[in-house]
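Worksheet: the structure to be examined is printed underneath.
The complex appears here minus one protein chain, its other protein chains still in place.
Letters A, B and C mark the chains in the order given here, with residues in each chain numbered from 1 onward.
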């Protein structure tokens, strides 16, 4: 019988919804989890909005000050879904209060912050994880499995990009509740922390550490009206960021992210080329994995499009029947399930804060390289 | 504030899970529904199994006799997820008991049964719907919208197929709990009622009535061990079925279904060609709609792959952000939502039993045509 | 050293160009052919037009009467590229004159004509072939090889279609030099002989004989201005034709052809499903073959897209390097090469007239079935 895990959610935006959906669905599809999430409290400064959110999703209570939430004895774990500039303070306080922490990515504004956060959770010995949810898209998890089995052999190349087009219009303002991702004060960086961080987390997981980087960033629309001040202000985030890198295993990496690639909504793709095979994946068709196998050479060699919907694919035995796809939101359900299993086993749930710090290091090196126009060690 | 709608679920198989998931999720994503489902009771003959199902999914109570369920005053609606040969009896009894009915497809074993069922629900004036869920895949709903707006003009062709490969092995038994779909006594027909019925429902909805058909069916594996008797028995269902038809609007139709198309898991596709444009859809990539527009003629004409994940696509404003796909299960959430909205508005929720009878008529004509080797009026 | 093979071309239209290109290129890429085509004479009633054609393509002389051409001693072989209603007369006369014959498809207006033609060439013992060129698209030839090796096992399904959209406009006239394919007097039938004949030839080659058919045809635009008479006349061809069939090997067939499928230019596709694997091909991407192999089952199973451009793919060793595609016209070069090799070996070059008569038989049965609304034996 699953024990209750009392959750306090901080934030109510897009990620607040996605995580909550994960908590609510996990027991239906993963009935063997040792803990069952209970939506104890939702927290945000705006009482009216957090009340509406709590009502819609079924949180038992609300708080308007996260410090109050951390004081509550009936909260086992907190989920941090607020802008990046608040991650550090809340995380450290939560760790001190002995709460488990599920923190939205990126971990922090920079490596220095992230290091403090890691030390806090490690000192407090609280379970912690960061929501790099794409690891748990079944096709991506399956890619990891194939790589770990040595199916690709020595790796030569890794490339990834995350392309969007929603900020092309110069009329779009920056800042405020909906658009804090365009404001460096709240977000730390632009596409680097928002999009590339996802690409980097997956890459580190699949292909190991990155040794050095050469990056460039660009701001295409230099000034935008700020939603909070009402004034036209300089845009401080990066609209686009690309970088070259060497992985520690000797393979070459190429990464790109932008919000100015007309026609792409959320096209996160990666490809990895090894001596014995290659893999490709694309978020726009997230239920497929493209596989090329060298052992399959000869006149019938080719790229296979594998429809990742069978019972023997990661997580898929829990869902429907072959041929019937699941979607984006399921990656969060899977991360909740794995977090709960990890509480049972006592093993960490990756990516932990410490794992996510590695991604932060690459992001910092990227930003620094772009600023200095030179290669940087990670 | 949404009123409670007390549900009694009959069955606990694949569809029992899919419908239940729909009931549990609808309020989170459609907070404006006038009624909110309450999982009051789950019912099946096997007490142990229905208990386990009820516990996993959160049904408040169980019943082991559907008649008992129908007697309960605290049940507003029943959901029939049992083999086809039980649809009629339960539906008619439920209608007499004044329960709303959500019946799994196909409606009945044949037209005669279906007609009785329609009369029962119409006489009892109970809300009713049949789970032809594919109408509510957003890409399919969007196709309907485009057609209704006249974007395709006069229709010339409609083609659909539903291809699977899971019964190729002669070792697979027929009958029993998991494989009743291979037993004509329980299922009525093979792929015709199971798969083609879906294709036909969508076709009638998108392209109007079918006038006549010429069909062929085939049984590739003639005998299989029966799971209930343990004996090798003649296979009585159709393994494959194809038919030609004329639609009432003068267009030509071509339909095919099989469980012997190696390499296809659940490949339901349709294409419709009109004077001004064409549309294509494919369940294996259910979040895309392929569109060809004649108004878009000239050197840049071509098929567009539209990623149906934007706020202005049907149902999608309720989910995530552009580029992030939903999956198969969401079609059931949408049907639940529409059923609940229809209770508020007093309008029927299509397809009703009467709508589904039209599909049954085509299925019967198809089976009859295949038997007689001649064209049949529907 | 290759001997000369003196050719007389009858006709100068689309096919006249395609065949001539084949004759001119074959020796460059197939230097080991035992005979080398010499463009001796081009023939058509319109002296000016055939002169222009001969000049452009390098024919040494012209004729304006095919009977004259057949009388010439310096002509070894004739290529018949005129409307279908002239195939019989010219072929029989050519056979009597001892000329080899390369005849454009379909063989004849009907089976009776075709039978006469077969008897004529067989009696005269002249080399003969019919230009069902799609057999020699490398991907299609490769499909044949895989099937013959037993890679698909027992066959369950074969489906093919040939979809175009160029006659949708009611303003398009029928008949005359450019549009004789819309005039039954010249073409015999509409899409059945023009497009389905291709599908049928490939199917018979890949999957063996067809036993019986149930067909429907349709004329969507009932009257069109006739280019020769200037009057609006009844359209006598079939605009669309679909049929069901049984193959002699027990598999089921489904065929469709139309010129009213908006958005498709020349979409000839086929798919074949067997117990051990499946294949798919599409003329719009003619350099690819989609392969599903059952032996490749397990979590990495999927459809492979094989880029048919390697040296170990049929014919491809003669062209460029892996990854570099050839096109439509090369199928004619390959047929010329195979015809010339066959002259060296003394073996027939398939499809011979007799082979093509089998396709004619299916076409006749299809037309007859559509007329009578009943199944017809082939």
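What we mean here is this: contacts are C-beta pairs under 8 Å (C-beta built on N, C-alpha and C of every residue); 3 or more make two chains touch, one makes a residue touch a chain.
What you are looking at is a predicted structure, and each value in this text was computed from that prediction instead of being measured.
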item: Contact partner of the left-out chain, one of A:38, A:52, A:86 or A:252; value: A:252
item: Residue touching the undisplayed chain, where the options are C:3, C:123 or C:265; value: C:265
item: Full-complex contact with the absent chain, from B:203, B:235 or B:291; value: B:291
item: Residue among A:14, A:260 or A:341 touching the omitted chain; value: A:260
item: Residues belonging to chain C that touch the chain removed from view; value: 14, 18, 20-21, 24-25, 27-28, 31, 56-58, 164, 166, 264-267, 283-287, 307, 309-310, 319-330
item: Hidden partner interface residues of chain B, rising order; value: 142, 146, 291, 293, 296, 298-307, 310, 312-313
item: Interface residues of chain A (partner: the chain not displayed); value: 152, 156-157, 159, 163, 165, 168, 214-216, 218, 220, 240, 242-244, 246, 252, 254, 256, 258, 260-264, 273-278, 292, 294, 303, 373-375
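In this section, only the chains that are shown with their structure count from here on.
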item: Length of the line joining the C-alpha centres of chain A and chain B, rounded to whole Å; value: 36
item: Distance from chain C to chain A - Cα centre to Cα centre, in angstrom; value: 55
item: Of all residues in chain A, the ones touching two or more other chains; value: 307, 310
